[in-house]
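All protein chains but one are shown at their positions in the complex.
Naming follows writing order (A and B), and every chain is counted from residue 1.
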Amino acid sequence: MTQKEISLEEQFQARIDRGESIEPKDWMPEKYRKTHIRQISQHAHSEVVGMLPEGNWITRTPNLRRKVGLLAKVQDEAGHGLYLYSAAETLGISRDEMFEQLHTGKAKYSSIFNYPTLSWADIGTIGWLVDGAAIINQVMLTRTSFGPYARAMVRICKEESFHQRQGYEIMIGLSHGTPEQKEMAQDALNRFWWPSLMMFGPKDDESPNTEMSVKWKIKRKTNDELRQQFIDITIPQAEYLGLTVPDPDLKWNEERGHYDFGAIDWDEFWQVVKGNGPCNKERLAARNKAWDEGAWVRDAALAHAEKKASKNVSKVA
Amino acid sequence: MNNSLYIYLLLLGDNSLILGHRLSELCGHGPNLETDIALTNHSLDLYGQVRSYYQYAAEVKGEGTEDSIAFLRNERQYYNVLLIEQPNSDFAHVICRQFLWDAYHLPLMRSLMKSKDDQISAIATKSEKEASYHLRFSSEWMRRLGDGTEESHAKLQAAFDHLYPYSFELFKETEIEKEMKENGIGANLSLIQTEWKKTTESVFEEANLKLPDTPPALTKGKQGIHTEAMGFILAELQYMQRAYPTMEW
Partner (left out) sequence: MMSKNNEWPIWEVFIRSKNGLEHRHVGSLHAAGEEMALENARDVYTRRQEGVSIWVVESKHIHATNPSEAGELFEPAADKVYRHPTFYDLPEELKHI
């Protein structure tokens, strides 16, 4: 490292420490750029892949009110993916390149979406738990140091405020419904509880990126802190529904002022991350199919626009 | 109850329901994010129309709800045209189906804005703006695909060859439609057809489409006789209501 680079890097860190936003054209360490491209694109991929498990139930919603709610929610996720890809694009990577990374399996996305949606209650549970977990993360990210990422998050948080309510309302309906509906709700909670806790990522001492993320104010809280926050918020919501969280070790710890909870199966977590989850292959196949089948459409639109533009030019000339 | 009015509302609402369903199948599978979002907006517009028609239909019938009408009829009691239920074989089919219908839907709504039935007129007034945007969107895509590349032109022509013969059903007047036209509630389909021709012919030309020389398709969708695809649409649409009867969601 040259003397000049050290001082630029120090200046950069000082700006972050003062709480200033970093904008795309500002000088930034290469590692900051790369980390952001990775994190923002992963976040975008999660939105886009996240459309699939819920999209799975759009044609089968139990009524019309649920239909428009779910459609609008899944559509929002496309929008959120779009905002995030746009934020990453300001750092000099194209959306097509990011898609390429997703489609070839090189890029990661949130593992929760590699679990199947098997019943209507799963749609409620995803809204309640998965969006609930996402909101905790995203609210924190509205104050992240990189300006375009923070702005995308502000917009996303505003729009997402209905997502969790949509899910929880479904759960209220089910848990106050017939025994069959209540069983459906409990079964969905049983399957999604642990994967939801895994959404916050590995434990702090096994999370290589945490230190850097905190230093650059990408994250302002650690994985374990966020996970605890989620559990503390969610348990009373489960109690309100009369549902039981599938963790025999869960209990309130008066001294800590938090819930204690049982051990997470990290082996399962890493299995799913590495591509061996129940739906990894299906999710990637669906994204690849949509992208490949859309290629001629995208080409046609571009070709038409170019022809039109050159006609306009010749008219002017 | 006024049975003719009830059936007329289904004739109107079922097209929006089944087309909304077809478009909703694409959510998350579009050629890119922007187009995905746009088509879902269409779908949401259509479901909004569906809810208005069915809520009114339930009122006219004096029983049931928007949901019992949407989910609990048997296949023979759905009156959408066959054009609408054609599958999303590829994006060219999606756009072509949409365009052929939008070019009918917009003048239909404009005509129904003047309906003697206040509720139909109110629904049409709201839907007219949506239909207008849909037509703008699908016309532009017809031009893009028709003019874009050799491949896109070939795919659009193939979709057109398949779908165009179904468009005639839109204008085949049923007894109910005749009755509704005569009492000033419904639209005059032959006037709608004139508008439709005007709109479509110029777009067909800009998209370099050759009219297929096949005769109009044999269609009885408005009488409730559908293609085999319809059973599968209903299998998904009605799954929850059929598997868990009488439950609230």
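Couple of notes before you dig in:
What we mean here is this: a residue touches a chain if its C-beta (ideal position, glycine included) is under 8 Å from a C-beta of that chain, and two chains touch if they have at least 3 such contacts.
Note that the structure is predicted; figures quoted are calculated from it, not measured.
Residue A:Glu97 is the one among A:Glu97, A:Glu268 or A:Glu293 that touches the chain missing from this view. Here one chain is not drawn; of B:Glu25, B:Glu140, B:Asp161 or B:Glu179, the residue touching it is B:Glu140. Interface note: of A:Glu10, A:Asp26 or A:Asp265, the residue touching the hidden chain in the full complex is A:Asp26. In the full complex, chain A touches the omitted chain through residues 23, 25-27, 72, 75-76, 79, 82-83, 86, 89, 94-97, 100, 152, 155, 159, 298-299, 301-302, 304-305, 308-309. Touching residues on chain B toward the chain that is not drawn are 32-34, 37-38, 41, 136-137, 140, 144.
By definition in this document, only the chains that are shown with their structure count from here on.
Put simply, the C-alpha centre of chain A and that of chain B have 35 angstrom between them. Across the complex, chain A meets chain B through its residues 48, 51-52, 55, 58-64, 66-68, 71-72, 74-75, 78-79, 81-82, 85, 120, 170, 173-174, 177-178, 180-181, 286, 289-291, 293-305, 307.
Listing the residues of chain B that touch chain A in their complex gives 21, 24-25, 27-37, 40-41, 43-44, 47-48, 50-51, 54, 66-67, 70-71, 90-91, 143-145, 147-149, 151-152, 155, 236-237, 239-241, 244, 247-249.
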